[in-house]
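Apart from one protein chain that is not included, each protein chain of the complex appears where it belongs.
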Amino acid sequence: MIPLYYYTILSAVLFVIGLIGFLIRRNIILLFMSIEVMLNAVNINLVSFSSYYDSLDGQILSIFVMAIAAAEAAVGFGILIAFYRNKNVIDSDKADLMKW
Amino acid sequence: MEQLNYLSLLPEIVIILAGILVIAADLIIDKKDNIISEVISVLGLIIALFLTGNQFLNPEIISQNNMLISDSYAVFFKVALIILSLMVILISSHHIRERGITHRAEYFTFILFATVGMMIMAGSLDLVTVYVGLELMAISIYILVGISRTEFLSNEAALKYFLLGLLATAFLLYGISFTYGMFGTTNLVVIKNFLQNNTTANSGYILVLVFLVIAFGFKVAAVPFHMWTPDAYEGAMTPVTGFMSVGPKLAAFAVLGRVFVYSLLTLKAEWTLILTIVSILTMTVGNVVAIAQTNIKRMLAYSSIAHAGYCLMGLVAAGGLAGSLGLQSVLFYLSGYLFMNVGAFSIIIFLNKKGISGSELDDFSGLNERYPGIALMMSVILLSLAGVPPTTGFAGKLYVFMAAVKSKYMFLAVIGVLNSVIALYYYLRIIVYMYMKKPADLKEETNRSVPLLLVLGIAVVAILVLGIYPEPVLNFAKSAAGGMF
Partner (left out) sequence: MMNDYTGVLIFLIIAIGFVAIMFSVSYVLRPSKPDLKKLLPYECGNIVNEDARGLVSVKYYLIAIIFVLFDVETAFMFPWAVVFRDFGMFGLIEMAIFLLIILIGFCYAWKKGALEWD
C-alpha cells in the first residue's frame, strides 16, 4: 500500500509545474496546457483521497473537473481563434492594447 | 434518489429552458432583426422571479443529496441576480444591434446561463455545486466578454479574463481537493459540524482558506488578484461590463458568506485576518488608482474593486462580534451596488456613439447642456457610488462601517471612511465635467431606446428609495443573514 502523502506530493509537484509553466510561458496554447497540468494535479488529489476515504465523491468530482475543463478549453480555443484572426499570433505578449 | 427534488430547482430549470428555447428559436426563425430572443428571455426570467419569490414563502428545502438549499439567504441573492439579468437584457437589446453583433441569440442565452450558474452558487450547500455553478457562470461570461469577435479590444479582454479566470479555477479546485482530503466530504453542513466537534488546530486548514480566498478573490476582484478587472471591463461590450461587474460579485460574496461565515465560522480567527488585509488593500488600491483613469469604464472598474473592499470589510465584521449584522450589511450593500452599477453603465450605453465606445471622460463634458435629465441621473448615481446621503451608497456604507465598529475593527472603519473621501474626488470630477465644461460635440447620436431609459429610471429610483427607506430590503437581508449563524 502506497502511503497517501506520496500522492499529495506528486500532486503538489504537478501543480507547481503547471503554475510555473503558466507564469513563464508566452504561447497561449502552452498556457492552456499548463492549466490542464494543474487540473490533473487536482484530479490526482481527488482520486487518491477518494480511495483513502473509500468514498466515491472525489472520483465523481474528478469526472466533473475533466468535463468542465474540456468545455473551458473549447471556449478558450474559440477566444484564441478570434484573437488569431485579428492578430495572426498566439503570444500572450501581443495582448497589449490596454494597460493600467 | 429520494433526495432529488426538482421543485426547489424550478427557477433555474425555467431559465435554462428559456435559454435553450432562445437558441432553438434562432435556428428556426430566419427573419432578420426579430426580438424573439429578448421576449423569451424576459418571460423566462419573470416566471423564474415569481417562482423564487414562492420559495421565499415556503419553508427552506435542502435537496439534490444535500447539495442545494433554498433558504432566504439563497433567495435574497437569486432575486437580486434575476433582477440584474432582466435589467441587463433590457439595456442590451438596442445596443447589440448598434454594435452589429451577429450572434444575438447566443448573447441572450449566455446571459441566462450565467444567471443560472450564479443562482446555483448562491443556493449551494456543497463545494461541488459551488464549482459547477461557478464554471457555468465563468464560461458564459468569457464568451460574453469576447462576443464582438472582430474587435481587438474585445478579443484581448476575453483572453485576459479567460486566462486569469482559468488560473482562479485551478486554485479553487486545489482548495476543494484539500477540503475533501481534510474532512472527507465537500458538504458545508458536515464540515461545519466536524469543525465544531473537533477543535484541534490543523495547519492544513490555513492552506484551504488561502486557496479559497485566492479563488474567490479573483471573482470579486479583490486586490492582489484584480489585474484582469480594468482590461476586461474596458474591452467588453458595455452591457456585458454592467453584468460582469455585479453578477459574479454577488455570487462570489454569496459563496464567501456561505463557506466562511456559515461553514468555517470556527476558523474565524484565521480568515478574518486574511480578509482584513485583503479588504484594506482592495479599498485603497481601487480608490487610489481610480483617480488616474480617464476612461469611465476603467474608472468604474477600479471603483468596483474598491466596493468589493467595502463588502469584504462587512464580511470581516461578520466573523467578529457583529455577527449577522455584518453579513446583513454586506447583503444590503450589494443590493444597492447592483442598481448603482447597472445605472452607471446604462448611461455609458446611452452616450455610446456608433463605433466609438463613448466612455471617455471628455464624452461627459457639458452633458448638462445636452441632456439635463441624463446629467441629473448620472449625478445621483455618482453621488451614490461616492456614498453621499440620501442614497443607497451612503446607507450601505453606513451599515458596513457600523458593523465594523461593532466588531471592534475601528481601524478598518477609519480606513474605509478615508477611502470614501478619496473616492469622492474622482466621482465628483465627472460631475464637474458634466456641469462646468463646455460640450465637445453637439451633434451626436445617442441610444434612446425605451427599455434602456426605463432601466435607467428604475435604477435611479431604486437608489433613492433604498437610501431613504431601506427597511424592507434591510429586513430581508436581516432574515437572510440571520439564517447563516
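Think of it as A and B in the order they're written, each chain with its own count starting at 1.
By our rule, contacts are C-beta pairs under 8 Å (C-beta built on N, C-alpha and C of every residue); 3 or more make two chains touch, one makes a residue touch a chain.
Quick caveat: nothing in here was measured; it's all calculated off a predicted structure.
Although it is not drawn, the missing chain touches A, B when the whole complex is taken into account.
Set against the missing chain, the residues A:Ala12, A:Met33, A:Val47 or A:Ile90 yield one that touches it, A:Ile90.
Within the complete assembly, B:Ala24 is the residue of B:Leu7, B:Ala24, B:Val450 or B:Ile468 that touches the hidden chain. Touching residues on subunit B toward the chain that is not drawn are 1, 20, 23-24, 26-27, 103. Residues 29, 60, 63, 66-67, 70-71, 73-74, 77-78, 80-81, 84, 90 of subunit A touch the missing chain (whole complex, contact as defined above).
Note that only the chains that are shown with their structure count from here on.
Considering their complex, residues 128, 131-132, 135, 138-139, 142-143, 146, 149-150, 152-153, 155-160, 162-163, 166-167, 169-170, 173-174, 176-178, 180-181, 184-186, 230-231, 234-235, 289, 292 of subunit B touch subunit A. Taken in their complex, subunit A has these residues touching subunit B: 8, 11, 15, 18-19, 22, 28, 31-32, 35, 38-39, 41-42, 45-46, 49-50, 52-53, 55, 57-58, 60-61, 64-65, 68, 71-72, 75-76, 78-80, 82-83, 85-87, 92, 95-98, 100.
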